[in-house]
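The structure under discussion appears below in the form of structure tokens.
Removed from the display is one protein chain of the complex; every other protein chain stays in position.
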Amino acid sequence: MSRRPYIRKPSKSGWWLAQPRYVRYMLREISALFIGLYVLVLMIGLYQLSQGKAAFDEFLASAEGSLGLAFAVVAILFAIYHTYTWFQVTPKAMPLTLGGKKIPGAFIIAAHWLGFVLLSAAMWLLVRS
Amino acid sequence: MSERVIELEILRYDPEQDETPRFQTYSVPYHDDWVVLDAINYVKDELDRTLSYRWSCHMAVCGSCGMVLNGEPALACHTFLRDYPDKIRVEPLQNFPIERDLVVVMDDFIDKLGSVKPYVVAKQEQDVDDGEYLQSPAQLAKFKQYTACINCLLCYSACPQYSLNDAFVGPAALALAHRYNLDSRDAGRSVRQDVVASNEGIWECSFVGACSEVCPKSVDPAAAIQQTKIASTGDYFLKFLMPWRRK
Partner (left out) sequence: MRTIDTDVAIVGAGGAGLRAAIEVARVDPSLKIALISKVYPMRSHTVAAEGGAAGVIKGNDSFDNHFHDTVAGGDWLCDQDAVDLFIRDAPRELTRVEHWGCPWSREPDGHVAVRPFGGMKVERTWYAADKTGFHLLHTLFQTSLKYPSIERFDEYFSTDLIVTDGHCRGVTAIEMRTGQVQLFRSKCVIIATGGAGRVFPFTTNGAIKTGDGMAMAFRAGVPLKDMEFVQYHPTGLPGTGILITEGSRGEGGILVNKDGYRYLQDYNLGPPDPWPRKKAMELGPRDRLSQAFWHEQKKGRTISGDYGDVVHLDLRHLGEAKIDERLPMVRELSKSYIGVDPVHDPIPVRPVVHYTMGGIDTDIDAATSVAGLYAAGECACVSINGANRLGSNSLTELLVFGARAGRGAAELATRSVAGADEQQIQNAAEAAEDRVLQLFRRADGAESVAGLRREMNDAMEAGAGIYRSDDLLQVCTESMRQIRERYKNISLTDKSNVFNTDLIEALELGAMIDVAFTMACSALQRKESRGSHQRLDYPDRNDTAYLKHSLASYSATDSPAIDYRDVTITRSQPAERVYGGGQE
């Protein structure tokens, strides 16, 4: 047989650099890592709180230090990106119909952002008081 | 007619002559309403009879001419020269073995297509003489989008999971399973589960979404897979909570 199908294999580590859409996908996936790390920081904070005022003040000091702030900024950016990408795909995962007609995806996404803004505002007020 | 010339840099591979694939460049006169397929046909008819590729309908419905053009999976008959720069790199679909030039080996897809049992498993048998199954326009609308797949394989070319693990059943096959699962005349979801809800089925998908972005028929296979994940998860829990429940 003169056939000899040729197989091109992608790089196991670098495949995601080949296209912008893959880079965006990896950023989305990495965002979960940063959100997880932030949760870890919060948990450490909670634990320090249980150890008394001194421990908690130390924790706050490092959280408000330059490294702590830098991390917080990066984490919140990733969190927003995570939220954005999550909302973008909700209409695909849960298509909704009303009276036989499909509800446009933009509607569902907008409703999610509205809920997000309202909830965030409520949390902000709670924390401030 | 303008004097503009398009350079097609086409991947060539003849296993009887080439150790590995190589690129060959051809100059094609620009025409405002030509698609890339017209340019490739020009190459074959006027410049190089040895170029092999698949094509037929020239109207984006047969699915034969899927290729990668300047890095992006596309149908050659539906991509216009006027939307491209002067140089176009033409390669066969990614993630399939190359048979010859722009022709890939599609066997894996054909197997996977069959494995999801893409046919009606009737809810209730009915004689042809008793007429058609009734199906309202709303019931048809539920699955209609997923019937539009032309099997062009652009989604498999774009899917990074398929490139890393070719055991993945893949976007088009899973979208087709979803089409039948949603069809009001079908009761076959349980017989498709073994393949569809397996580790190589929907659970291999991490929702990159590249498949839906490149699909020329807006089938949205990514949506089909996510919806199937939710339905499958529901099935799984209900199996524990209500084991007497018939699917």
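Before moving on, here are some points about what is shown:
Each chain carries a letter (A and B) given by its place in the written order, and its residues are counted from 1.
Simple rule for what comes next: contacts are C-beta pairs under 8 Å (C-beta built on N, C-alpha and C of every residue); 3 or more make two chains touch, one makes a residue touch a chain.
Quick caveat, the model's predicted, so the values are computed rather than measured.
Considering the intact complex, the chain excluded from display touches A, B.
Per the touch definition above, the residue from B:N151, B:S198 or B:S232 contacting the chain not shown is B:N151. In the complete assembly, the contact with the undisplayed chain comes from B:M106, out of B:I88, B:M106, B:A175 or B:V195.
Only one of B:S64, B:S163, B:N181 or B:Q226 touches the absent chain when the whole complex is considered: B:S64.
Listed for chain A, the residues touching the missing chain in the whole complex are 1-3. On the side of chain B, touch with the chain left out of the figure occurs at residues 14-17, 33, 44-46, 48-64, 78, 99-101, 103, 105-106, 110, 113-114, 117-120, 122, 126, 128-129, 131-137, 139-140, 143-144, 147-148, 150-151, 176, 180, 183, 185-186.
Definition applied: only the chains that are shown with their structure count from here on.
Chain centres here are Cα means. That of chain A falls 30 Å from that of chain B. Residues 13, 15-16, 20-21, 71, 94, 97-99, 105, 137-138, 141, 160, 163-164, 206-210, 212-213, 220, 222-223, 226-227, 229-230 of chain B are the ones that touch chain A when the two sit in their complex.
For chain A in complex with chain B, the touching residues are 2-8, 10, 12, 15-16, 18-19, 21-22, 25, 29, 89, 92-95, 97, 100, 102.
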